[in-house]
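Here it is, the structure in full.
Missing here is one protein chain; the remaining ones are kept as they sit in the complex.
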Amino acid sequence: MAASIIDSSIFQGIFSSDEMRHVWSDENRTSKYIDIERALAIVQARLGLIPQEAADEIVSHCHLDQIDMARLSQQTERIGYPILGVVTQINQLCRDKLGEYVHWGATTQDITDTATVLQIREALAIVDRELAAISAAMAKLAKEHRDTPMIGRSNLQQAIPVTFGYKMAGLLSAIERHRERLAQLKERVLVGEFAGAAGTLASLERGAMETQAGLCAELGLKQPVIAWHTIRDNIAEVGAFLGLVGGTLGKLSMDVKLMMQTEVAEVYEPYHHGRGSSSTMPQKRNPISSCYIHAAISVVRQHAAALMDAMVADHERSTGPWEIEWIVLPEAFCLMAGALKQSRFVLEGLQVDAQAMRRNIDMTEGLVMSEAVMMGLGTHIGREYAHDLVYDLCRQAIAEKKPLLDLLVAHPEIAKHVDRKALEGMLDPSNYLGQSGHMVDRVLATLR
Amino acid sequence: MAASIIDSSIFQGIFSSDEMRHVWSDENRTSKYIDIERALAIVQARLGLIPQEAADEIVSHCHLDQIDMARLSQQTERIGYPILGVVTQINQLCRDKLGEYVHWGATTQDITDTATVLQIREALAIVDRELAAISAAMAKLAKEHRDTPMIGRSNLQQAIPVTFGYKMAGLLSAIERHRERLAQLKERVLVGEFAGAAGTLASLERGAMETQAGLCAELGLKQPVIAWHTIRDNIAEVGAFLGLVGGTLGKLSMDVKLMMQTEVAEVYEPYHHGRGSSSTMPQKRNPISSCYIHAAISVVRQHAAALMDAMVADHERSTGPWEIEWIVLPEAFCLMAGALKQSRFVLEGLQVDAQAMRRNIDMTEGLVMSEAVMMGLGTHIGREYAHDLVYDLCRQAIAEKKPLLDLLVAHPEIAKHVDRKALEGMLDPSNYLGQSGHMVDRVLATLR
Amino acid sequence: MAASIIDSSIFQGIFSSDEMRHVWSDENRTSKYIDIERALAIVQARLGLIPQEAADEIVSHCHLDQIDMARLSQQTERIGYPILGVVTQINQLCRDKLGEYVHWGATTQDITDTATVLQIREALAIVDRELAAISAAMAKLAKEHRDTPMIGRSNLQQAIPVTFGYKMAGLLSAIERHRERLAQLKERVLVGEFAGAAGTLASLERGAMETQAGLCAELGLKQPVIAWHTIRDNIAEVGAFLGLVGGTLGKLSMDVKLMMQTEVAEVYEPYHHGRGSSSTMPQKRNPISSCYIHAAISVVRQHAAALMDAMVADHERSTGPWEIEWIVLPEAFCLMAGALKQSRFVLEGLQVDAQAMRRNIDMTEGLVMSEAVMMGLGTHIGREYAHDLVYDLCRQAIAEKKPLLDLLVAHPEIAKHVDRKALEGMLDPSNYLGQSGHMVDRVLATLR
Partner (left out) sequence: MAASIIDSSIFQGIFSSDEMRHVWSDENRTSKYIDIERALAIVQARLGLIPQEAADEIVSHCHLDQIDMARLSQQTERIGYPILGVVTQINQLCRDKLGEYVHWGATTQDITDTATVLQIREALAIVDRELAAISAAMAKLAKEHRDTPMIGRSNLQQAIPVTFGYKMAGLLSAIERHRERLAQLKERVLVGEFAGAAGTLASLERGAMETQAGLCAELGLKQPVIAWHTIRDNIAEVGAFLGLVGGTLGKLSMDVKLMMQTEVAEVYEPYHHGRGSSSTMPQKRNPISSCYIHAAISVVRQHAAALMDAMVADHERSTGPWEIEWIVLPEAFCLMAGALKQSRFVLEGLQVDAQAMRRNIDMTEGLVMSEAVMMGLGTHIGREYAHDLVYDLCRQAIAEKKPLLDLLVAHPEIAKHVDRKALEGMLDPSNYLGQSGHMVDRVLATLR
C-alpha cells in the first residue's frame, strides 16, 4: 500500500523509473550503510586502529540479508534515526564482542551523509546516461531536420520561418550545458563524510585523518576538506541542478504540447494503440508524456528551493533542516527519472510532420514573411520606413483578407523599387531560414 | 521497496501516519473510483437513464476485490490514466453486456476529481481531529501554566517576563483560526465533479443535471455550480490551508527546539529510553519530533506553491497542471499527518520545567526587568528620559557585571524619586506579567 | 533611480498600479505610524493614562509633513527599525517634554504590525474592487456569449463543443469564491496589534486592555484575542489568498494566450495602434497583458510560500522571519495590482471572434463530434462497443483524410440502426452544447 505517486503500484512506472526507485529504496540505503561500516572496519584494521580479527568478523556480517528490516524499522521509530539500529544489529551478529569495533569513531550523520552521497552517485549516473540519450536523440532530430522549415513563433504568434532542426538544436545546447554542469558539480558533491559527533573526529585519538582518507578512497569518493554536517551547499547544488534540467525538459514538453494541438498538428508523441486515448473522445491524440514531464518538473523546482532552505542549518548538526533533504532528495530524483524517461521516449519516437509544418507557414498567405519583405525593402526605402509601410499593409491584408503579395505589388512606392518577381522571392520561406542550418551545425560541433 | 520517505518501511511511521497513508493509497483511491461508478449507476437507474438490471449488475461488481490491480497498473501505463482500466474491468465482469452502462456520460476526470474530493474529505477529517487534539493539549498547557513565569524573548534576547501559558495560548489562537478556516473551505471544496468531456454534460441527452445532483447527493457532496475540471482554486486552497497549518506547527517546533537547548532547558519533548539518544553522545536529549515537524512543513509550503501553479490550467481539461496535484496532494497530506501527529505527541507529553524557567529569568540579575523599571521611573522623570537613563545603566551593569538594582539605587537622580524597596518591587518578575493570564483567559474563552 | 520592476519609472505602470504603489510607499507607511501614535495618544488621554495636554500636543504634531524623512532614513539604518525614529521626531516636536507620552506602553512591532494591517486594509479594498470589476466583465461576456459555440479543448486537443460564455462562467465561479474568501479572511486579518515588548502589555500598569480596545476601535480594527507578534497565520493567509487569486488570473491569461495563437485566433486582447507590435514583425498581434499577468502571478505564488516560511517565528518577537513580510507583502500586492489591472483591461475590451470559433469547430470535419456520435449510437449498439467502433472510424478518417460522416454512413453495422440524416444531426455542434447555457445561468445566479 503506497501513498506517494512514485511508489504507487499504479503510477510508479509513469512518474519514476524502477532503477531510480531502487537507488532510493530502504534496501539500497541500508546496503550503503552496511557498505560504509564494512569499509570503515577494513580501513581501520589496516591502520591498526581496530583488531584485524574484529574487522574480519564485522565484514562477514556486513550483508543486507543479515539485517532484520522489521526490527530496524521499530528501532528507527524509537530512536529517530536508523543508523544506531544497524550498528546494534551488526554488533550482535558478531561473536565474542568483536562487533563493538563496528562504527568506530563514527557518528550517525557520517554514515547517513556518506550513504546519501553514494546514492547520489548512482542517481547522477542514471541522470547522466539519460541526458546522453536525450542529447543523442535531439542531435539525430536536429541533423535530420536541419533544413525542415517550420514557422518560428514569438508570443505564440507566427513570426518567421525556422527549421525544426534549429528548434531541437536550441534545446540540445542546454542539455550539453547541463552535462557540463553535472561534470563540474560531481567534483564538489561526490565527497565522503567522516567526522564524528561535531565534525572534529575527536572520537579517534589517532589515525583520524588517515581513517577519513582511507574510507573515502575505499568508497571511491573524494576526501572532504572539512566536515560538512551542516554545510550543505553540495546537496542543495544537486537539487538546483535537477531543477535546471527540469526547466529544459519543461520547455521541451511545452513545445511538444503546443505543436500537438489539433490546430497545429506538427509533431506527435510516439503512438501505440490506446495511448493517449480518451474514454469518451476517440478522435483525440493526447500528449501524455508531456503532461507528466510538465507536472514532475513543476514540483522539482519547488524541491530545489526546499533544499536551499535545508542549508540554513544550525551549529554543528542541525535540528530539522537536515531532514528536509531526507524527504526531498529521493522524490526529486525519482520524479526527474520519470521526466527524463518520458522525455527520452518522446524524443526517440517523435513523429514529425514536415508537410503540416509547411502548411502552417503558408496559412497566413505571406504575412509571416513580412520581416523578410521589410528587410528586403529596407535597402531600398530605409528600414524604419519599410517597417511602417509593411506594418500597415499587413494590417490591411488581415482586415481585407487579401494575400500580402497582392497588396505589395499594388503599392506605388514599392513598385518603384521592386517587381512582383522580386517580391515573390522575398516571400519564399526557403529564402528566409537565415542561419538555422548553420546554428544546428555549430551546436552539433560541440558534442563530445 | 519504497523510495519515498512517506512509504519507506523505515520512516513512514515518523513522517506520516498509517491512516493518512491509507487515504491516499492505490487501494483507497481505486475504491473511491468504484464507489463513484456504483453511485452513478444507482442514480441513473433511478432516473431511468440506464436499465435497472444494468445498474444491479454493475453494483454487484463494484467491489475492490474484483479488480485485478496488476492488470490495472499495466492498463494505466499504456493509456496514461487508470479510470478507463477500471471501467473496462467492471464492464467485463458484468454479464450480457450490461456493463456497457457503467461510467455512463462520465469522463475520466469526473471520476478522478470526485475521488480526490472524497479522499480530501477523509484526509481533512483526520486533520480536523488532530487539530482538535492539539487545541485540547495546548488549552491544557495554557490553563496549567497560566501563571507560570518564564522569560519572553525578542530577537532571541531575553526581554521581559511572560508566562508559559501565555506562550501556549498564542499558538492556540492560531489553531482555532485554522479550524475556522477548515470549516469555511469545506463548503467550497467538498463538491463533486460530474460534467463530461468538456464540462458541459453533453454526453447525457437527458437527465444531465439530475444525474449530477443525484450523484453528489449519493456521495454526500455539494453539487458544483459549474464544471471545475480546470478551475482549481478549491484544490489549491486545500494546499494553502495545509501550508498555513504547517506554519503554526513550525513555530511550535521552533520554540520547543529553542527551549530544549542545553543552555535554556525549559521544556522537553516526551522521553522514553533511547529516544533522542545519540550513538556517541549519551548526555544529549535531542528534540526529535520537532526536527520532523520542521522538515515536513518546510516541504509542504513548497507544495502549496506547486498547487497554485497547478491552477494555471489550459482550456477545458489541462495538459500537465492537473498532474501536479496527483503528485503533491498525497504527499502534502501525508507529511502534514506526520507533522500533526508529532506535534500532538510533543504537546500531550511535554515536560515543562517551571524552575528552569524561573532560573532563566533571574540569570541577568535584573536586566530583563529594565522595561519595568523604565516604565516605573517614567511616571516620575518622563518616559524617554527614563529610557535613556536605564538604557545606560543596563550597559554599565553588563560592562561591570553588577546587578542592575545596585546601580539604580546608587543613581542620584533616581534616588530623588524612589527608594530601594520600590525598585525591588519594580524588579520582581511576578509584578510584571502584565495581561498574560488575562490573555490566556481570552483565548480559552473562544474555544468551542 | 529605481531597481525593482514595480518602482521602475519604465515598468511601474505595467507591473503595478499607482494606487497600490501608494499604499506601500514610504510616505503612506510612515503616515500610518503617525496615525496610530495619534490614535494611541487620544485613547490614552481619554482613559486618563496620559495628560490630555500631552495628547493634544502630540496630536498637533502627528502629521507626515512634520517628519524629516531623510533623518528618519538615517535613524532607521542606525537602529534597524524606523519606529523609534518617528517617535523621537514627534517627541522632539512637542513642547515641554509632553512628547514623552507618545508611544506610551507600545513597542516597535505594535506600531509596525498595526500599520501593516491598515495598509493591508487599503490594499484589499483595491483587490476587492478589481475583483468586482473582473467579475462584472466576466459576467457580461458570459451573458453575451452564453450560446456562442466554440470548441472545448482537452489536453490541447479539440474535444467537444462548449460555448464561450461557459468558459467565462467557469472563471467567474472562481472569482466569486475568491470574493467570499476575501470577506472571510478580513475577519481574521483586520485586527490591530498593541501588546508591548513581549505581548503581555506589562508596560501599562493600568488601562492596558482598555487602551488596546480603544486603539483598535479608533482605527476601525478588531481587537486581537491575544498578541500576534509571532503568530502570523493572518499575514500568511493574505499571501495565500493573493496566490490563489493569481492562479485564477493565470488560467485566464493562459487561455487568452492560447486563443490568440495565429492558428487559433478566437479572441484578442484589446488593441490600440502599436500595442503588441514587434519591432520587426508587423503582422503580429501579441498578447501583452497576458504575458504580464503570467509573470506576475508566477512570482506571487512563490511569495505565498515565503510568507508561510515567515510563520516559523521564534519566541515572542522573531529574529528574521518577520522581515520576510516586509520584503514580500508590498511586492506581492503591487504585482497583484498589476495582474488585476491587466486582467480587467483584457476582459473589459476583449475582442471575441465568434466566426473563427465556429471555423475551428468545423476544421476536423466532424471528428470533434465523435463523442456525440458515440453517445447517439450507444443507445442502439451499446456504449463501449460504439466507443470502439467510432474510435476506429475516427482513426480511419484521420488516416484517409475523409469526413467522419461518410465513413459512418458507409458502415454496415451503423446503417442497420441509423440513417445519414440522423447521423448529420448527431454531428451538428449546436445539438451538442449540453448544459453550457444552463451552467452559465447557474453561475450568474450566484452573483451578489
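Order as written gives the chain letters A, B and C; numbering starts at 1 within each chain.
The criterion applied here is as follows: contacts are C-beta pairs under 8 Å (C-beta built on N, C-alpha and C of every residue); 3 or more make two chains touch, one makes a residue touch a chain.
What you are looking at is a predicted structure, and each value in this text was computed from that prediction instead of being measured.
Within the full complex, the residue among A:Ser9, A:Ser60, A:Ser203 or A:Gln396 touching the omitted chain is A:Ser203.
When you scan C:Ile36, C:Ile90, C:Val189 or C:Leu335 for touch with the missing chain, the hit is C:Leu335. Only one of the listed residues, A:Ile83, A:Leu215 or A:Ala313, touches the absent chain: A:Ala313. Within the whole complex, the absent chain has one touching residue among C:Gln89, C:Thr230, C:Asn286 or C:Ser436, and that is C:Asn286. Although one chain is not drawn, its touching partners on chain C can still be listed: residues 1-11, 13-16, 20-27, 29-30, 69-70, 72-73, 76-80, 82-84, 87, 103, 106-108, 196-197, 203, 253, 257, 272, 274-281, 286-288, 290-296, 298-299, 302-303, 305-306, 309-310, 319-324, 326-328, 330-331, 334-335. Against the chain not shown here, chain A presents residues 88, 91, 97, 99-101, 103-105, 152-156, 159-162, 166-167, 169-171, 173-174, 177-178, 180-181, 184, 188, 196-205, 208-209, 225-228, 230-234, 236-237, 240-241, 243-244, 246-248, 250-251, 254-255, 258, 294, 297-298, 301-302, 304-305, 308-319, 371-372, 375, 378, 382-385, 432-436, 438-440, 442-443, 446.
For chain B, the residues touching the chain absent from view are 153-160, 257-258, 260-264, 276-287, 291, 302, 305, 309, 360, 363-364, 367-368, 370-371, 374, 387, 390-392, 394-395, 397-398, 404.
Quick note on the criterion: only the chains that are shown with their structure count from here on.
The pairing of chain B with chain C is characterised as same-residue: of all residue numbers used at this interface, over half are used by both copies.
Once the centre of each chain is set as its mean CA position, chain A and chain C turn out to be 32 Å apart.
Between chain B and chain C the centroid-to-centroid distance comes to 24 Å (mean Cα coordinates, whole Å). Shared interface positions of chain B, i.e. residues touching 2 or more other chains, are given as 196-197, 203, 294, 298, 302, 305, 309-310, 319.
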